[in-house]
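Heads up: the structure comes next, in structure tokens.
Showing chain A:
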Amino acid sequence: MEFLPTQIDITKEPMEVGPTCHYVMGGVEVEPDTAAAVGVPGLFAAGEVAGGMHGSNRLGGNSLSDLLVFGRRAGMGAAEYVKSAKAVPVSDAAIKAAAERIQAPFTRSGGENSYSLHAELQEITHNLVGIIRTGAELKEAIEKIAEIRKRSANVSVAGGRKFNPGFHLAFDLDNMLLVAESTAKSAISREESRGGHTRDDFPQLDSKWRQVNHIASFDGKEVTVRKQPLPALPKELFDLFDVHELEKYMTADEIAKGGAR
Partner candidate 1 sequence: MARKLKMRIWRGDADTGALQDVTVEANEGEVVLDVIHRVQATQMGDLAVRWNCKAGKCGSCSMEINGKPRLACMTQVASYGDEETITVTPLRAFPVIKDLVTDVSFNYKKAMEIPSYEPPANLKPGEARMQQVDVERSQEFRKCIECFLCQNTCHVVRDHEENKKSFAGPRFFIRIAELDMHPLDILKNRKQKAQEEHGLGMCNITKCCTEVCPEHIRITDNAIIPMKERVVDVKYDPLRWLGTKIRKREGIV
Partner candidate 2 sequence: MSGVFSPTRAKIKERTLRTDKWWLQPAITFGVLISFVIYATFRAFENKYYFAEPLVSPFYSPCLSTSCVEGASLFGQPFNNQYFGIGISPALFILIFPLGFRMTCYYYRKAYYRAFWMSPPACAVAEPHTKYTGETRAPLILQNGHRWFFYFGLIFNVLLTYDAILAFRDAEGHWGHVSVGTLVLLLNATLLWLYSMSCHTCRHTLGGRLKHFSKHPVRYKLWSWVSVLNHKHPTFAWISLFGVAFADIYVRNVASGAWTNFYFF
């Protein structure tokens, strides 16, 4: 491990250590074989931006193999798709609306500062949607994120469009809010602890929760989360495991069935 050339001698003085974001386990819901996004024709996702691959905790090194396998599938899936796909018609009104949305932060003045909103959002998710969460904290986070979302509609940006990070951030904020809200709402719904998700108010792993994923969707105003059952483990995979190992993760019912046939 390399350290910055600091003034600190770590053999004599304490060193500040803190957790940072390493990986986002959730992501765009995709068909596993083609990497096509569910519900958005023509969108393909692979790698960290795709969800569902690594369960509740990605193991070290598995991102690389994910990228290789699903990157290839996404490429082939997209190539296959374009063979039959037709151009999606886009109305002039939609183009105009998009252009206006892009221009909007420049037309406002004295509005919110995108950097400040970003910092506040970071503060909220760091403190309330961190590794160890509670229902009360998550509820508070969801309310605060909604506040930020309201204020973000009033961002104003200085300068021109050329390489303007404040301007870029105004757009990134929308995406960050989407991810933050989806994470917080999924986390409040999942009343157990597993992998990278630790609920202080539900510290135990609960096998019932292994059977569902949370699917978040956005209607333009707010995120809604629904539960979606996971397909059962196929028998040929089930048989590879020692039953006692599986008992730690599966309900008695699932064990009795012995995998999906």
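Definition applied: contacts are C-beta pairs under 8 Å (C-beta built on N, C-alpha and C of every residue); 3 or more make two chains touch, one makes a residue touch a chain; residues count from 1.
Quick note on selection: all candidates are chains of the complex that A comes from, given by their letters.
Note that the structure is a prediction, hence the values are computed from the model and not measured.
Student: By the touch definition at the top, chain A has one partner among 1 or 2 in this complex. Which number?
Tutor: 1
Student: For chain A, which residues count as touching candidate 1 in their complex?
Tutor: Contacts found on chain A: 2, 4-7, 16, 113-116, 119, 157-160, 162-167.
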